[in-house]
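Omission of a single protein chain aside, the complex is shown with its protein chains in their original locations.
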Amino acid sequence: MAPILEIQTLFKNYGSTEILKDINIAIEPGDFLVLVGPSGCGKSTLLNCIAGLEPITGGSLHIGGKDMTHVSPKDRDIAMVFQSYALYPTMSVAKNITFGMKVRGVDAATQDRKLAEVANQLQIEPLLQRRPGQLSGGQRQRVAMGRALVRDPKLFLFDEPLSNLDAKLRVEMRSEIKKLHQTLGATMVYVTHDQIEAMTLATKIVVMKGGVIQQIGTPAEIYNTPANLFVADFMGSPAMNLIPAKVMQNGGGARIEISRGQGGPIVLHDPKAEGLPEDVILGLRPEDIAEAGFRAGEGVQEAECLVDMVEPAGADTYVVSELGGKQITARMHAETSASAGSSLTFAFDLNKVSYFAPETGDRLN
Amino acid sequence: MMADLSLNQSASEANFGKIALRWLLYALLGLFALYYLLPLFVMVTTSLKSLEEIRTGSLVTLPREVTFDAWKTAWSGACTGIQCEGLRPYFWNSVLLAVPAVFLSTLIGALNGYVVAQWKFKGANLIFSLMLFGCFIPFQVVLLPMARMLGLMGIAGTIPGLIFVHVIYGIGFTTLFFRNYYVTIPSELVKAAKVDGANFFRIFWSIFLPLSLPIIVVTVIWQFTQIWNDFLFGVSFSQAGTQPITVALNNIVNSTTGVKEYNVDMAAAIIAALPTLFVYVVAGKYFIRGLTAGSVKG
Partner (left out) sequence: MSEWLENHLPKIVLAPSFIGVLVFVYGFIAWTAWVSLTRSKLLPRYEIKGFVQYEKLFDSPRWDTAMNNLFIFGTLFIVIAMVLGLLLAIMLDQKIRTEGVIRTIYLYPMALSMIVTGTAWKWILNPGLGIEATVRGWGYENFSFDWVVNPDYAIYTIVLAAVWQSSGFVMALFLAGLRSVDGEIIKAAQVDGIPTWRIYSAIIIPSMAPIFLSAFIVLAHLAIKIFDLVIALTGGGPGYATDLPATYMYAMAFSRGDIGQAASSAMIMMLVVFTIVVPYLYSELRSKNDG
């Protein structure tokens, strides 16, 4: 199938500052693309470029197969939901939703029909005659979505739409957006700095930093095989443990040494580490470090470590120890016997391990 | 402080001192109120006295016999030089001048402010700064070339000429007012409307203008007060018959023909002040907001 959005070698400068560098993205109809990264990474600028609200400096941009590089926002067949919702303050909810149709000269009957449809879909019928100032945050959010939905565009753009809501409402709206995506089968591009939002919503994630794409992939790919140290550290909470280690080649597999807070280094064996340089950063997610006896199988190796801290978190307990000079976190079951100051045998699941080059930060395996 | 007083009713000495201080405070405030009110009081009473009573009586006494003759003369009979038609024609000159000048300068200021605040382009800030500096020049520096320019344009000594002058030198302030108001409106609103398909003017008309009532009121009041009270442009660029009311008032007061009629002078002054006083009384809040916005920028 032809990509519905295709961005090729896009560059964006403000004066002499490069905001976006060599952006290449293509998504299929029905995709839910999430642009994620820390603030200032250029993700919102990229979204504005897709919308046509910011001119681009170089490259091209196609929507639905048509070259839209220099087309104005109104002719791109897109709809957008903003962080502040950007509801027109002097218009009623109904007028907010139908404003776009009115501007485009859609007849009144169609306007009414579509308004009714969307209002029903989002359950905002009782709010239609109110002004935005009289609505709660969650209601405003719904109206902003209604304004986008009613347009029935090729592409929906969301600019951090949930960041102004409180935590509980955010989770609720998140699943509503997901549901909406599934029922409509619409194509969406969604900007967020919240990696959990990215993981839950996306069919495809773009991780950005400093105006450069760090990795594009499905949530599972991003989570399991991060392309570099930045992605590894940014995605997932608590963050992936990134442990400096030494690789010793000994033919038919490799020995991996990790210094411990006390006593000699712990030694692990991983055939995948063959051929790696001597200095590496070993990445292992907290859930891939367990208490011995709770995880077994090929590739699971055990070593004794000193427990520095135990943090119960309800369903899980996080156990912190010092390895390779770093505080590493293991995610253990709630009834773990670990206690601060005593030793515990940890089980490392090396099936899930990632190796990174310390200098470049790039993935090695 | 009021709360403190009502809580501690025990007649301690400290409390007595506080009460005395408070009385002093009120007395001082009252005294100053008198200072500000006295001229108005004198104007009103004088305008209601007969010339005879003015000569024999005192400045601060109420009129023994209230007469509106002075008001009638001021409105339709007082002499501004050789003509003796009172203020009436000049009052209408000022209205004919102020209404279009206020409307145009406000409209242009709104559009300019909208561009400078929401549609920034390279150089927009420089243009805005240049306009702002223009607000602060002493107008003496443009009087001579403007007089020639109005002549070249064929509108010297006419009301349209005066309107033109007031609009030109008013848009700096009106732009400033609207710009400062519009920068507080999130730029996402324009983006949303653009995606919705609205163009520059549609966004202005449907979204920004309906939001602008408070700043329109402030600007209109500011401009109206400025233009109605202007004397320098009026005296420099008008001729007999097109003079605004301030110029006519000054002519009445300083006309040397006949007996000096102080009661007529005062009635005329009040008539000239009434429109702006009226605006001040009904919309003082917006008037003050304009004053402070005009001085404390940002």
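Per-chain residue numbering starts at 1, and chain names A and B are given in the order in which the chains are listed.
As a working rule, a residue touches a chain if its C-beta (ideal position, glycine included) is under 8 Å from a C-beta of that chain, and two chains touch if they have at least 3 such contacts.
In this text, all values refer to a predicted model and were calculated from it rather than measured experimentally.
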| item | value |
| --- | --- |
| Residues of subunit B (touch criterion as defined above) contacting the omitted chain | 1-2, 25-26, 28-29, 32-33, 35-40, 42-43, 46, 54-55, 58-60, 108, 111-112, 115-116, 119, 121, 124-125, 127, 129-134, 136-149, 168-169, 171-172, 175, 199-201, 225, 228-232, 235-236, 246, 249-250, 253-254, 262, 265-266, 268-270, 272-273, 276-277, 279-281, 284, 287-288, 291-292, 295-298 |
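Here is the rule we go by: only the chains that are shown with their structure count from here on.
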| item | value |
| --- | --- |
| Inter-chain centre distance, subunit A versus subunit B - centres from mean C-alpha coordinates, in Å | 57 |
| Parts of subunit A lying in touch with subunit B, wherever the complex brings them together | 48, 51-53, 72-74, 78-80, 82-84, 86-91, 99-100, 103-104, 147, 151 |
| Contact set on subunit B toward subunit A in their complex | 186, 188-189, 191-199, 202, 206-207, 210-211 |
